[in-house]
Structure formats: C-alpha cells, structure tokens
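Missing here: one protein chain of the complex. Every other protein chain is in place.
Let's turn to chain A:
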Amino acid sequence: MTGPFRALSLAIMRGFFRDRAAVFFAIVFPLMFLVLFGSLFSEDSSPRVEMVQVGAVPLFDDLSDEARAAFDETFEVSHSDDLDAAIDEVRTGDANVAVVQEGDTIVAHYTLADPAGAAITRGAMQAFVDGANLAATGQPPTYSMETDPVEDESIDAIQYYMPSLLGWAIAMSAAFGAAATLQGWRKSKLLRRLQLAPVSSTTVVGARVSVTVSIALVQMAIFIGTGALLFDLTLTGDWWMAIPLVVVGTLCFMAVGLLAAAITKSQEGAVNAANFIVLPMAMLSGTFFPLEGAPQWLQSFAQILPLKHLNEGMLDVMVRGEPWTAALGPMLYLAAFATVVTLVAARLFRWETA
C-alpha cells in the first residue's frame, strides 16, 4: 500500500465511523431488521397438534423409532386420566384432540371449531393408525413415499433473511456512501483540492472503493455472527463464495450511488435518490418477504434488478447448499450492471454543481 492510498483510505474510513448516521444506516439499522425478522419468524410455521392422551394408548407408545420421530414432530402430547376434563380442554381450545384407546379402537375427540386443524388432526391420526395396521400384518408396504422439500419452504427464517437482509444492507451502504461522498466532495471543493495533489484518480477512487468494500465485509461478518449466535444459522458448503459476490455487489451499488450523485445537485438530493432506487429494489428483490406470491410480471421485472441477483447468489451458496459455481452467474450480471451504470454516471457527471 502506497502512502497516498493509505492516507486517503484512512481519512475516508475515519470519516465513516465518526458519522453516526452513516454507521447507523449501514450496520445498526439492517441488523435491527435481522434480529426482528429472525425472532418473528423463528416459530415453526405449522405448530404441532396438541394431543391429550387419556390413560395408556399402547398404539402410540409402541411406535417404531422412525415413526416415533414423525409422531413427535406432529403431536405435542400431554397425559391425563380424566376423559371429561380432557374433552373440556379440547372444547375450550387448550388442546386440539383428546385420545383414548379402547381395546383396538382409537377414539379421538376433536372440535370442529377449527376445521383446518381438525382435518390435519384426523389425517395425521389416520396415518398412524394405518401405519400400525400395516405393521401388524407383517407385510412389506406396497407403496412408499419420499419427501423432497423445496428449498425456500424448508429453510428456516434466519437462513432466508440473513443473506437477503445482508444484500440490502450492502446495497444501502455502498450506494449511499458513493453518492454522499461524491456530492459532498464536489460541494466542499475537496474534489478540486485532490485534483491539485499529485495523486491519480485511480488512487482516489481505489481508496474510496476499498473502504466501502471493507465496510461490506464487516457487515457480512456481523450478520453471519449474529445469525449464528442468536439464531441457529448454518452456512452450507461453499458459503465463502459469498465473499467475492459481496465485493462485486458492493462495486455494483457504488455505481448506482455514483449515478444518483451525477443526476442530483446536492448531498441530500443524492442520498434521497439512492434511497429511492434501493428501497423499492429491496422490496422487489425479496429482502423483506419472499416474492413467490407476487404476480408473474413483477417477478419477471425483479429479474433485471441487481439486488435480486445478489440475493439469489448469496442464498444459493450460503444456505441452499449450491456449489460455488452458482455465484458466477450473479457475479457476472452484477459486474455488467456496474459497468453500464458507471459509464452512464461518468457521462452525466459535472465537476461543478452549478
């Protein structure tokens, strides 16, 4: 690292960390969302069926280990000796079903007040009874079932929100950082002053980029750390590929910030323009909620947004267990987007605000 590059990077880095608003919006604010969403959606989306077993129910007590595991996933069991009290619990909604075994017959008392819950309860219990019947015949099953969960439904909330909110956090701080710096330096004439120093524009731009990239990697570390400590985030195999992906993503959103600065005349204007671009983009890229339910045209439109590609790339390698090659496509798209936007911004940029 040469002297001027180091000095400029240090000056910019200090400026960032002493700017409380910048630190808040780049790091604290997205982290609040992570903790909020991580906590809100950490409850299982389909809570277990609450079952009161009255007396001994040998059918369920004698399940094979495999069936037992499935049973425990479906039912939360409590025990009682008083059938009437158990039925009362069901009636008042404290339990979903009260079960007694009378000889070979399982009697389930459930309420129709919640028809969907009742259907699930009936279906699940029927499945266990059928399973037990089959086992009793000693015959191998004719049909078998395999389940293949499709990623987004199966991954935990934190697994989805960590990469998505990280993408948004990076987009915000990169775009705001570039927009505010360029406008601020132009307004304060610092840009002119730097032109007078024997440093190349590559050094100046390089220092600014390296600081923003470092900040993005800090954001990434904080997000992964928080996800792992507070929630049970587990990264999959080639998650490290998210690092180059974050670097390219940062460059791309710095370019967006440059464009915002080039088309505006004040620092506030530039930050507002960056916000105006990044926030709706975050919504449409599935940062706050998955887009599966959105109309098709909206989903197609989202495909042109760079943040969508950044998010998908990070989800693929960080939590969906895709190989590192899955990040190459998004990286290419982000790099191309960055190039085009930078060229446009350079054309529109004026040294003077007047």
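Here, a contact is a pair of C-beta atoms (placed from the backbone, for glycine too) under 8 Å apart; a residue touches a chain by one contact, two chains touch by 3 or more; residues count from 1.
By our rule, contacts and distances are computed from a predicted model.
Trainee: Just by its UniProt name, which of "Cytochrome P450", "Xylose transport system permease protein XylH", "Anaerobic dimethyl sulfoxide reductase chain C" or "ATP-binding cassette domain-containing protein" is the chain not shown in this complex?
Mentor: From the choices "Cytochrome P450", "Xylose transport system permease protein XylH", "Anaerobic dimethyl sulfoxide reductase chain C" or "ATP-binding cassette domain-containing protein", the unshown chain carries the UniProt name "ATP-binding cassette domain-containing protein".
Trainee: Tell me which residue among A:Val199, A:Ile215, A:Ala262 or A:Ala326 touches the hidden chain in the full complex.
Mentor: Within the whole complex, the residue contacting the unshown chain is A:Val199.
Trainee: Just name the one of A:Ala11, A:Val28 or A:Ala113 that touches the chain not displayed here.
Mentor: Considering all chains, including the one not shown, the answer is A:Ala11.
Trainee: List the residues of chain A that touch the chain left out of this view.
Mentor: Residues of chain A in touch with the missing chain: 3-4, 6-8, 10-12, 14-15, 18-19, 184, 188-190, 192-200.
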